[in-house]
Structures are given as structure tokens and as C-alpha cells.
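Heads up, the thing below is written out as C-alpha cells.
Of the protein chains in this complex, one is absent; all others appear in place.
This part shows chain A:
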Amino acid sequence: MASSTSSTSPCAACKFLRRKCQPECVFAPYFPPDQPQKFANVHKVFGASNVTKLLNELLPHQREDAVNSLAYEADMRLRDPVYGCVGVISLLQHQLRQLQLDLSCAKSELSKYQNLGLINHHQNLGINNLIAAAGGGGGGAAHHHHHQFFPRDRHHHHQAIAMNSYDAASSLLAMNVSASLGGQFHHTPRADDRSRNIIDPS
């Protein structure tokens, strides 16, 4: 019987491991032969047997996402051997904190303008009525320019950011809190993700 591998090329994992790629190879669906670096990275960081164990604990429809996230983490770890993915999380958390401060500032500014707009609207109605009553003649104060009332004051925000400048230890502490909440950070396009605890007998 002709070997099935003669018509299909071995997956990247089996090529790397220099072994025959069986039809039921657990790696084959996720490590195509045209992406050798993907498996090389995953193997270097996690090891083939650990990846096999991880995949075997998941349902088949979860494995592609799992492999891709492992490949991402492996890539990050190889780029940054000290912090890996955690370094990226640190940066993003910092960025998010800054943006949240910016948003808070913008909302505060908007509400001030909204309040001022209401006051000015009433004032302008009052002035127009006076002008109309006086036949459009002179008198009346110079028109207020809105911007002078609420100059952008972001100095205190920059101070807050400076005070929050963190070292890796404090950021990791913060992330320990996030880790305990990690169960919330599911990205599960599939509705039956809760069934992942079922061990696949295969």
C-alpha cells in the first residue's frame, strides 16, 4: 500500500521532529508545512510534549485558537526572553490607563461646556431681547469668548502619570490582580466554550 505521506507533505511539526507524519497527527491541522517557524518557536518555548498534552485537554474546535495563542506567546517570549507576553500586557495596561485619564478629562470638559452653553444660551436670549426692546441701539457688554473660561489643564494628569510610572515588579503585582480575574477575559466566539473541561477521550 502506498504511503499516504508520499502524496501529502508532512506537517511542520513532524518535519521539525524528523518523524513520519501520521494521518491522525495532532499537530498537522495547526502547523502547516509552509509555516515552519511557528512550530519551531512553540517547540522552543513550550516543548512538543507539553503542547500535545495541552491540545489533548481541549476540544477539537478549541485547538486552533489554543495553538495560535501559544504561537503568539512563544513569539513574544523569544523576542523578549525576560518578560515575554507579560511585557506587552504591561505596556497595554499603561496605555489603557492613560487613555482612561484622557477620556475622563474630555468628558469633564464636555460637561463644563454643556453647562456653560446653557448659561450662555439664556444670557444671549436675554441680550437679544434687550436689543430688540431698545431698537437695536448701542449698549451691552462685549461678547464673551467661550474658550477663555475653560483652558485645557492637563498638567495634573501628567503628574498623575509620572507618579504612576512603574517598574516591572509593581506592574506584575497589578497583573496578579488581573490574573485572578483572568477567567473573565474569555474570547470565545463559540457558545459552547464551557464544555472545554470535558476531556476528549481521543
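Observations on the structure shown:
Please note the rule applied: contacts are C-beta pairs under 8 Å (C-beta built on N, C-alpha and C of every residue); 3 or more make two chains touch, one makes a residue touch a chain; residues count from 1.
Methods note: contacts and distances are computed from a predicted model.
A chain of the complex is left out here; the name its UniProt entry carries, from "ORML2 protein", "Clathrin adaptor, mu subunit", "glutamine--tRNA ligase" or "LOB domain-containing protein 24-like", is "LOB domain-containing protein 24-like". Considering the complete assembly, chain A touches the hidden chain via residues 44-47, 49-50, 54, 57-58, 62, 65-66, 68-70, 72-73, 77, 81-89, 92-93, 95-96, 99-100, 102-103, 106-107, 109-110, 113-114, 116-117, 120-121, 124, 127-128, 131, 136, 138, 140, 143, 146, 168-169, 172, 175-176, 178-179, 182-183, 185-188, 193, 196.
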